[in-house]
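Heads up, one of the protein chains got dropped from this complex, but the rest are sitting where they should.
For chain A:
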Amino acid sequence: MTAVHHAGETGTPVDVNDPHLSRFDIVKEGLRRDDIEIVTYESHFHGQNSKAEKRVVRNISILFLLSGLFTLAFLVAYIWWPWHFKLGHTMSDYYTPILGITLGLGLLALGFAILAWAKKLLPHELSIQQRHGDPSSDDERLITGQTALFVADELGVQRRPLLKGAIALGSAPLGLAIAAPLVGGMIKNPHGDPEPMMYRTGFNPVANGGKPVRLTREDGSPIRPEDVSAGGQMTVFPGIPHGATNHYADSPTLLIHLRADDAATTRANAEADKNGRNKGSMWGNYVAYSKICTHAGCPASLYEQQTNRLLCPCHQSQFLITDNAQPVFGPATRRLPMLPLTVDEEGFFVAASDFKDTVGPDFWERP
């Protein structure tokens, strides 16, 4: 097949109004006009009503009927099967699986019925169509190009520089005006007033009317030192209204009661802190670190008591508790900030001040 057919038809046309033509002859005339040639067109069966054909028809019918049956079963189950959720082992546990099985099998049976019909009953054919993927002729390209340029000429922007400038200056503001509500409405200054959100947590006394903020449990109850056993840890929240909600998503903190030897190491490391921020932040054998991972902000909540490591389950950064929560493995680069701890006159833990390092994932302008 080396001949390339150009637009148009091959073969000899026939008169479609000729009464002697069969329907298939007319179809073939249509194919000829669409540049299609049927190479083979044959039935799967020898003769009409062969045993094999009857068998295929029977199987396809069974599939269609099965589909109807399963779909009906779906409807019955959907309406009458007990579906209300109950605790424990009940009939309603099977509601979703039964819906899936009945609808799934119903659709599959229908799909296979149609596929079998197409593949096994309909005559198999092999047709060839010419692609006609040739590009437009050079003449056509020239005409279209010149027409487009003529349109530009007619507008005459090239010849009228005043118009050019006026259009640019006149329409640019409109474009900006369309973008303005979107940008203007959504934009938020992360460093603006009233609160510098990137640098402040719920432990900042400002949120508590200037008084130091208590460490509380999730239910808001304050914590005494003896509430955390040695080697134990507890997630604490700022003791202010909504302190334990997602409104203070940066505030969750891990309060750890270290064993005496670990506490000594931790204290020595904190006192030797290079920038001095962790100095004097421990209270007795207690230390508190921000729970928000400095990598991607997940709570670094897996506490390995044996190795004194905190592990973030999202990307496996590991922080060494006894050494200012420095990252020792994984993608995190920055240590977990330490919360300066003390105890108020009623004997409850309070934050001596807000975190001295920035809490949460790192960003461009963090000092």
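Annotations for the structure displayed:
As a working rule, a contact is a pair of C-beta atoms (placed from the backbone, for glycine too) under 8 Å apart; a residue touches a chain by one contact, two chains touch by 3 or more; residues count from 1.
The rule we apply is simple: contacts and distances are computed from a predicted model.
Candidate names were "Cytochrome bc1 complex cytochrome b subunit", "3-phenylpropionate/cinnamic acid dioxygenase subunit beta", "Spermidine/putrescine import ATP-binding protein PotA" or "Cobalt ECF transporter T component CbiQ", and the UniProt protein name of the unshown chain is "Cytochrome bc1 complex cytochrome b subunit".
When the full complex is taken into account, the listed residue touching the unshown chain is A:Gly111, out of A:Gly111, A:Pro241, A:Gly276 or A:Gly347. Screening A:Ile128, A:Ala152, A:Ala166 or A:Ala180 against the full complex identifies A:Ile128 as the residue touching the chain left out.
In the full complex, the hidden chain is touched by chain A at residues 1-2, 4-5, 30-31, 33-34, 36, 39, 46, 50-52, 55, 78, 83-87, 95-101, 103-119, 122, 125-131, 133, 186-191, 197-198, 218, 235, 237, 244-246, 248-252, 291-292, 295-299, 301-302, 311, 313-317, 327, 329-334, 360-367.
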